[in-house]
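I have a structure I would like to understand better, so I am pasting it below and will then ask my questions one at a time.
Removed: one protein chain of the complex. Kept in place: all other protein chains.
Think of it as A and B in the order they're written, each chain with its own count starting at 1.
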Amino acid sequence: MSMVPTLLSVEGLTKSYGGVHAVRGVSFDLRAGEILALIGPNGAGKSTCFDMLNGQNIPDSGGIRVLGEETTGRKPRVIWRMGVGRTFQITATFPTMTVRENVQVALVSYGRQLFNLWSSTARYAREEAGRLLDLVGMGAYAGRPCGELAYGDLKRLELAIALANQPRLLLMDEPTAGMAPRERIELMRLTARIAREQAIGVLFTEHDMDVVFEHADRILVLNRGTLIAEGSPEEVRGNAQVRAIYLGEGLVYDARHRDGAHA
Amino acid sequence: MRGYFAGAGLMVAVATVAGSAMAQSVIKIGEINSYSLLPAFTEPYRKGWQLAVEEINAAGGINGKKLVVISKDDGGKPADAQTAANELVSSENVAMLAGTFLSNIGLAVSDFANQKKVFFLAAEPLTDAITWSKGNRYTFRLRPSNYMQAAMLVEEAAKLPAKRWATIAPNYEYGQSAVSVFKKLMSEKRPDIQWVDEQWPPQGKIDAGPVVQAVAAANPEAILNVTFGADLVKLVREGNTRGLFKDRKVVSFLTGEPEYLDPLKDETPEGWIVTGYPWYSIKTPEHEAFLKAYQAKYNDYPRLGSIVGYQTIKSAAAILAKANSTDPEKLIAATEGLSVPSPFGEITFRKIDHQSTLGAFVGKTALKAGKGLMVDSVYRRGSDYLPSDAEIEKMRPKD
Partner (left out) sequence: MAFYVAQFLTGLASAASLFLVASGLSIIFGVTRIVNFAHGAFYMLGAYAAFTLTERFSGALGFWGGIVAAALIIAAVGVLVEMVLLRRIYHSPELFQLLATFGLTLMVEDVVVLIWGPDDLLGRRAPGFKGAVDFFGQSIPSYDLFLIVLGPVVLGVLWLLFQRTRWGILVRAATQDRDMVAALGVNQKWLFTSVFALGVFLAALGGALQIPRDAVNHAMDLRVIVEVFVVVVIGGLGSIIGAFVAAVLVSELNAFGILIFPKISIILVFLVMAVVLIVRPWGLFGRPEAPARRTPGLTVNPWRPLTTNERLVALAALAVAAALPLVAGNYVLTVGSEIAVFVIFAVSLHFLMSVGGLASFGHAAYFGLGAYGVAFLAKLAGLPTIVSLLLGPMLGLLGAAVFGFFAVQLSGVYFAMLTLAFAQIVWSIAFQWVSVTGGDNGILGVWPDKWAATPSHFYWLSLGVAALVVVILRVIVFSPFGFGLRATRDSPLRSEAIGINVKRIQWTAFVIAGTVAGLAGALFAYLKGSVFPDNMGISLSVDALVMVLLGGVETVSGPVIGAIVYKALNIWLVSQTDLSKLVLGAFVVLIVVAFPKGIVGTLEAIMQRGRKSASSASPLLTSRIETAE
């Protein structure tokens, strides 16, 4: 198993706003088929970290490599072309299209057909779109207007969109936020299954500790911008520092006060 | 609501309902103007032509046929004027087109007339292009042109001792060509004068304070003004307050026309040399007859537009009567060299450039009993203020 390649390697990622470190010297690796959770109290720097990984934010220093290629400071769309799919904390889909069309647009982009002015999109990669929707259990909704979907279904649609470029790496920002508990488990099971089957590495942030400890292979714990723990769920659960900082009620508040503005 | 509906509207209804049987005994003129955009000028104009229609029909019409004027609004847009012209020609089968106020609309309709081979009598547009550089066989123009007004003013302006001149004109073709003609004619007569400043406020949007201040800073001895309407009011108010006109001579296009002079009320600046229409002091029998009829019908005094509207239809009727046909070629032949009476005396439509010799009054502004007036005014015949035939032939395209 030592042949499993490193998908993502992050080294010394640092970002500060007005002298306050939002993220400081964060380094970690992610391997194919691995599901890695990034957790931490509010304001710990998760979002900043995430935005730097997907290209929406430029780090002050440090490096990010995807499949050995430098992505630091590149635009989100370029990073996507390198095989990184992503989902958003608040779903971002195309409400005026059908469910299938949502996936087809992503496929169009992946197939570099965006400046094709002439052929019919309706027929473009219809089967592929259907296959992706089936994969996330949305096949039956393919013809439905996206604007009519329930929130949980939107999340699954987003997953299908994120899979359109046959990603090697999936970045999921709070994938289960706003969902009912039963839906959360279903979505994460689905994600895990797809990741294992297709050897996709998944990095996700999450507030729900049940989801994290149930599904993550490995967990990174961030506090005040620094990585304070890293390891299997068991290791992290047993880490005294994590318990003190993250799970201890009082300190959570403290952290919120300090860094809340940068969350 | 307005006479228009009762008049033209009814005529349209009558003309369409009665159909072909009536067509034999009716002659139709299609009239276009910027009624909705420039009501202040086109209302008196409309009253003028309506009076003319009434007089003509009361006197037995045109060779026994009743004259009907079908009037359209162009909203101030050349493109809409062409649509209206097309409707008048294609659907209403008018014998000729007449009217228009703005220069660009006059040119648009003139070009339409040329293309569709329709006779067009331009009423008010001032641009020299309509009879000269863009003149065409089918277009005649009634009102004294920009050049003629400039020449009349230059005659007076050249007598002034002033050597340092500044100009204020709206920044569009009318203002630009008024200034350039004035400068050219003036420099010919007075090589010694200097042009020390020019201001080009956007038409209708003058920021009068800075303009007045800037002109004053150049310290001219005399000023040429071409602004009119609301711009003129603002300019005069700012100029009066800031003392711009004190001890300076001002020469101003059109300001003596009641349309522009009356709104100035008690703020009318005194002693400006202007072209215009002092209806209150013209004592010729032709004008008194017109004035009496106009005041009797409308209980209002005439503006220059009233004269233009009245004379446009009077001239058109004379042309139709002489041609005794609606064939455009015969209308052109009848118009070239035609002399017709007008409230300002007899005028002639010149063969060489299709310009009428209608003139204008040149005088000085004065303030009496809180109202602006033109005093010392003299009628200048149009025929005396036109360039030589050779010059015109150079400018005007061959038919």
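Miscellaneous remarks
Here, a contact is a pair of C-beta atoms (placed from the backbone, for glycine too) under 8 Å apart; a residue touches a chain by one contact, two chains touch by 3 or more.
A quick note: this is a predicted structure, and the numbers were derived from the prediction, not measured.
From the options B:103, B:145, B:275 or B:335, the residue with contact to the chain not on display is B:103. Remark: the omitted chain is touched by one listed residue; of A:81, A:126, A:207 or A:237 this is A:81.
Set against the missing chain, the residues B:35, B:101, B:279 or B:385 yield one that touches it, B:35.
Touching the omitted chain from subunit B are residues 2, 4, 35-37, 39-40, 43, 72-75, 77-80, 82-84, 86-87, 89-91, 103-104, 107-108, 110-112, 114-115, 127, 129, 134, 171-174, 176, 197-202, 204-205, 207-211, 213-214, 216-217, 229-230, 233-234, 237-238, 241-243, 262-265, 267. Residues 54, 75-77, 80-81, 86, 88, 92-98, 101, 104-106, 108-110, 113-122, 124, 145-148, 161, 164-165 of subunit A touch the missing chain (whole complex, contact as defined above).
Criterion: only the chains that are shown with their structure count from here on.
The distance from the centre of subunit A to the centre of subunit B, each centre being the mean of the chain's C-alpha atoms, comes to 74 Å.
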